[in-house]
Each structure stands twice: as C-alpha cells, then as structure tokens.
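One protein chain is absent from this view; the other protein chains keep their places.
All chains are identified by letter, namely A, B and C, in their written order; residue positions are counted from 1 within each chain.
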C-alpha cells in the first residue's frame, strides 16, 4: 500500500490555503463534524449548474437527459463504492439522520409493535437514538443499550445476552464519532442475524474513513452522510437490502415516488424512486459521485492506514500534555478521532484558544450526550483527522494545548468543571 | 415599475450561453420544473466551500462561527423575502415535498382522526396529494377535492360548500404548475379560517414568480422549493405559524433537534431547530439566501409583470399554430406556464423535436396526473417562463412548433393520441 | 435522431401494422410508463408447440413507444416462445435504428417490458425493469 503524499493532497482542498486570522493558516481538525471538499467535487457541481442544470427523470430535452444520466451514474458509483449489490438499493435522503428516520418510520412502523425489542448502544449519536425514542413512545417498543466499557469499547457479552431476548433489530454505529472506536460490525451483524434480528448500521463515520463493503458485512440497512466524506451538504444515503426495501411502505409521498396517481389512490414506484419523493438533491448527488471517485482513486485502505498512523502519533503526543485526558481505546482499535478533557479548562475554552492559533477542533457533546453522561462529563474537545491532515497538524495542536495551559495556568486552582 | 433588461439578466445565468447542439443555443422554457441559477448563487456556495465550510451550531472555531452566521442570516433573509413574522417560523427541509410531508406527519398525525375532512383540489401536484392519501389510508380521514372548471379555475362555489362540512384543513396550490392558474389564496384562506379550518398553501410555483406576503395571506403553513427560485437543489422551505409549530410533535429525530438526550429520553429543542434533525443543507441555505437577495433586488413585482406580458404574447402566438391546444385560463389569471397538446403528436415527440432546435420544454403529466385525467389526457407539453426569458424565446418556440407540424404533417392521418 | 429513422418511426406510429386486440388470446399483458403515461398492451396466440402464431399491441403514447411496439410484435410472429424470451434491449433498439437518451429509452423499451411480463407469466403490472 502506498503512503499518501499529504502535501499534494492538501492542494486538492482549496480551503486549506486559507488564513483563519491574519498570518495564521487553517489547521482543520474537525472532519468528524464535516469534511472539507476537494476542488473536483465543487467543480462537478458547478459544471452541473453552469452546463446542464435541469430537473431529472421526467424530461425529454437534452439538459434533462444529461442531468438524469449524471444523477443515476453517480448512484451507480456510490453503490460500487460501498459495494452494494445493486444501485437500486441506494436511496438518497437529506442526511444520515433522515436515512435512519426513514427506517424507523417505514420499516419500524410496519414491523414493530408493543413489547418488541430494539437494541442500541450507549455510544450512539443522537441520530441513532432519538428516532427510536420517538417510536418507543408511539408504539411502546422496548429499547435496550449495549454498555460501553471504561476503555470505550462495546461490551459484547452484554450484546450477546441482549440478543437472547430475541430483538427485532440491532442498530449500532460502525465507528463512534467521540471515542473513535471501530466496532466489530461484521461479527455483530452475524450475531444479530443468528438471533433472528435485522441490523442497521450507522456508518456516518465509517464510510468516509474505512473501506466499507456492505455485502461482506451483510448489513440490512446502512446509513451515511455525504458531507463527511468530501461530498456536499444536503445529502444522505440509506442502503437497504432490496427485499426489505421492497416490502416497506413508502415514507414521504409526492412526485417521482409514484407510478400512477388518481384522485384518492396511488401506486408506488419501483426502487429506488419509491423512497425519493419530490425533486432530489441533484447537484449534491453528482457532487458525491465525484467525491467517491476521488476517494476511490486515493484508496480507502491507504486513507485508513494514514489516519491510523496519525491517531497513534496524536495519542502519544496528547499523553505528554499535563491535564489532558483522552477518551476511547488505543490507536489500533480506533479511527482518527481524539476527544479529550483538560483539567480546569472547559472544552469550549480549549477550542476557543486553539482557534486563536488557527486550529479548528470541536467542543461539546458531539451529539452523543448519553455517552458523555456515561463518562460523567458534559463535554469534550475533539480533534478529528482526515486524509489531508499530517503530523505537522498534530504538532500545531500540541503547541496550542500548551498555550491553553499557559492562559489558564497562572492561577493554579482548577475547578475541575471540565470533568463535572 | 421598471421593465426588466432581459439581455442583461440573461448574462447573470451562465448556462444560457450554452449551445445545446452544435451551433444551436439553449432556449430554456422549463423553469416550472427547475429554474436556472445566476452566477451569484453559485459563487455564494462556492465561497462557503472554499472559505468557511464547517458544520454549524455546535462549533466554536472561526469557520463554524462564520458558517453558523451565514446560515442563520440566510434564514433571516428568506424569512423577510416571504414576509414571515419571524425567522424561527422558517424550517428547512429537503424540498417542497418534504415540507408538506412534515405537516402531514407531524401536524396531521396529531390532529386528524378517523372521519376528519381535509380539502384538496383537482389541480394539486402529487406532492400535495400523496402525503394526504397515505394519511387517509392510515387514519381513515376523508379527502374531498375542489373541482377544476373547464377554463382551468378552481370551482369556488364547491369550495365554499365543502367548507360547510367543517374540514380540519384546506390544502391547495397557490399557482398550478400545469394550468398556470393563480388561485385567490387570500380569500380562500380567509374562508377556510371562517369555517374553522387551517390552510396549507403549496407555494412551489408562486414564491419564484409572484410577490408573496405570507402574513398578509395569513397562511397557516406555506411550502416552497429552493431549486425553482434560482436557488440550489436539495432544499425546501416550510413556513408555519409559530404557535402551530410549537404545538406540533417533532418529525425526525436526531442531532440539533434536541435540547437534551439521556438514555431513553429527550427534550425537544426550540424552533426552528426542533424540525431540522441532523446536519442541514448548509451550502444550499446560503445559496438560497443569495438567490432571494438577487430576486428581491430585481423586484418580484417587476418579475411578475414581465412574465405576465410574456405569457400573454405566448398565448397569442400559440393560438396561431394549427393543432395546438393550450390548457388553463387567460393570461390575466395565470403565471408564465403554457401546457398544451398538439393534434396527432404525442407531447414527448413535440418535446424531442423542439429539443433539436435547442428548446427545452417538458412533456408528461408534470406530477399532476389527476388534473390530466380530468381533462381526459395523459400528457401535455409545457413551456414555462422565468425572468430570463423574452419574446424572442417565444418566437423560437413557435418556429419549433411549425417544425413539429412539418415532421408529422406529411401524412395527414392524426391518431388523436395526444388527446387519448 | 437521424431523419430516415425518424421517418420510419413516424410512419409506424401513424400507420401501425399490428395494432388491435385478439379475442380470444393465449397471453395478454399490459403496463405503462409512469413518467409519461405511455400505455401498451400486447396479446398473443400461441400454438401447441409454443410458437407465436398471432400477435398485436394496443395502447397510446409517443411515436417511439408505439412504433417500437409495432416493430416488436412484428418480430415475434412465427417465433417460438423460447426465442421470444431471448429478445434483448439491443434487438429492440436496433430495429428502431436510433440512439436514445435515458428517458426515451423507457419509451422504446416499454413494449419489451410488457412482452417479457407476459411470456414470464407475471401478474399485470408486476414486470420490472430487470426483465430487460
């Protein structure tokens, strides 16, 4: 596997040439929130708007045919990128959140009734919790949570015990956006299947950073978001096994998801259109098509290896800084995410001082409040890496953390609030 | 009111410089399907991606603050553009279709039960039919339809009679995407209110083309789409009166729509975030912000006047062409949409031959099958205008239609299938 | 679309050779193109050796959907069902003699979809694009 030429890659991303404050260049360490976009992706969308912008599927004219062709061939490319069996198993939604809600509304309301069990985990993003809470309130289904160990791993013994209770669905994240933990999803899916349950995987953090082969995983549903994988905002993806999608009732009603409409009656369209009501995110799908092409060319194995190296280095260096506590497992079990607290300094203050040095990290609960509650904290600061980050970026982060110490350090009465 | 300088306006839209086939420039007459985009809108999105792309709301770093500021100030601008009372009444969705589905799912499932009546019309787009069909099937609510007269107007006497049956909701389009009819929505809303019903307006065709003042209309819900009004794809807008939105349960669950999440419980966030789960269409909202600024600067009154002039001229010229039959009311009661049939020639063939001359028109049922059934046809060809069209474009269309005659004319046995 | 091919298509559209109904028939099947409302019904008579002896189409739609149905029906008369099942997309496009974008392709292939639905004995409206 070749190693990446990060200097060259950085040049693909116009924003990385930016100065955040005068003379202070951007060090972007917030890719878990959203990734930056290479120029090729922006160009693909711009070309669509400047050359062949048209509504799709129903148009006979040249622009509409070009747009339809580009949209559907992007679907093919995205389908191949995650190795779906067929492009019609790829449904476009607003974001990963909507993808999960689609399953909860359509599959969930058809298949789950009072007393049915759905297994979640304590490390889920709110996107993979709240849709099920809403359903639980409405339908009286039961929810159970796989605990997170102090090291930041899923407690798989408990998972197996929960499976014995014959759940209908196990829904869990492929990679935690806080701990960075990469879960053993293939084994977990196999165990779910053995117990007669379906498996929904939240792959929002996985597809951008790891080679993902949905067929090999044998996932029943798999959700992810364009904007975290070099693609535009406004687009999410739901993969679903064809026979499941076929059996599900439609979710939203409107144009394109119908075959025929009369007053008071309609016939549902074929997949994938059945779940894509109204004008889709045409430019965005074309943009994501360019993004997966870009990522595939670099190679997901190479990206993953690069990030592993980087997180290993980052964890080593973070350990040096007095007062810094990183959450999650060791480098070999995680992706490029380091969430940490800083004794006596609130994560917001950490992030703000780092921002003064041009470093973008996120502070807060990262839409994983239950996980933070588990560790008895309200917030963490989080540095997250992507293909365009390098060791130098880690060094700048560490320098920044020493500055945080200095700003807060002169008075040595830490309040411990970062941990409270 | 100044008249528009169309030559100059055309230059704002890069695509209009395109040749569709060699030597044949684009004449874009498909704006009712989706509008073209001025360079300023594309630049606003490109600048976001190249300068300050970041996830919003939860970030402390500079990029996140800039992005949050741009996103929320675009919401303010869009809110002012339609004169909503407050920006928090503006909810961003995937498209107009999702906006209507949001009302059907959240308001509808809370407030409608078996036997409740919802009034629709025969001229609705599938987007404002199918969500209610789904609800009717699920909940046993009753649907009634305001008929369309042969002239293409709503039969308001029947509307008033239906209101006497105490419906809970009247949901109708501001402007038909086929007939072009501009409905008397202010009076219809007032009548609905007098009967104790709420009114949802499908403004997908109105906001791009007419001055719309939601407060003056007193609409309870109002839905429209970015891509039809010079903005990007992947974005729709739901306006809702604050007290209604406040009382509605959330629709999708996930990040940003919560205030607090614990295992098994959550607290809903304030408006508008309550209905915006997950990462929103950030670039797209910023793009639409630029689009409404562009439209406001030109002036919606001026745009409407220009289109009225254009449709008047188009209707006159279409009348000349033997075998062409235009649907809908006279120019004074409609916007810039002319849907027509052509004796002995299927609309698809019309559109394809016109495409040979660089003219983009749409052929089909335009997501309004029930309306077509009413007129006993399966499809129409549709030319639709926007601010960048002029008399010359109409002339090119008419020339194209004479070519259609010629291609099909040598054999004079029309099958009448365009009408069957 | 080149002019000669278009002339053929328009001629077939305006003067179909195999339009009508067969009463009784051995196989009948219909479907429509939801995008534009084209509708095609195909009816066949088949002899004891599973050879198509008579075939007609009925329906309405654009010149391409109708001409392609007329040409397709013509092609299968006298053929054993096994051969009919083997007809491909490309056969249909070849007999039309034109290149088509993704949207018109659906018009051109509607009749093939209908035919396949019929010969595979599916219930009306159940044929999917994958049969092609």
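Basically, contacts are C-beta pairs under 8 Å (C-beta built on N, C-alpha and C of every residue); 3 or more make two chains touch, one makes a residue touch a chain.
Treat the numbers as computed from the prediction; the structure is a model and nothing was measured.
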item	value
Missing chain: touched chains present in the view	A, B
Identified contact with the non-displayed chain, of A:346, A:382 or A:405	A:346
From B:58, B:139 or B:193, residue that would touch the chain that is not displayed	B:58
Identified contact with the non-displayed chain, of B:169, B:258 or B:338	B:258
Selected residue (touches chain absent from view) among B:93, B:106, B:205 or B:269	B:269
Interface with the undisplayed chain - residues on chain B	57-60, 62, 64-65, 68-69, 72, 258-260, 267, 269-270
Residues of chain A in contact with the chain not shown	344-349, 352, 356, 363-365, 369, 372, 378-379, 407-408, 411, 413-415, 417, 420
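To be clear about the criterion, only the chains that are shown with their structure count from here on.
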item	value
Category of the chain touch graph - line, ring, star, complete, other	complete
Gap in Å, rounded to a whole number, between the CA centres of chain B and chain A	32
Rounded Å distance, chain A centre to chain C centre (Cα mean)	46
Whole-Å gap separating chain B and chain C, where each centre is the average of the chain's CA atoms	36
Two or more partner chains touched - positions in chain C	35-36, 104
Interface hub residues of chain B, defined as touching at least two other chains	348, 352, 363-364, 369
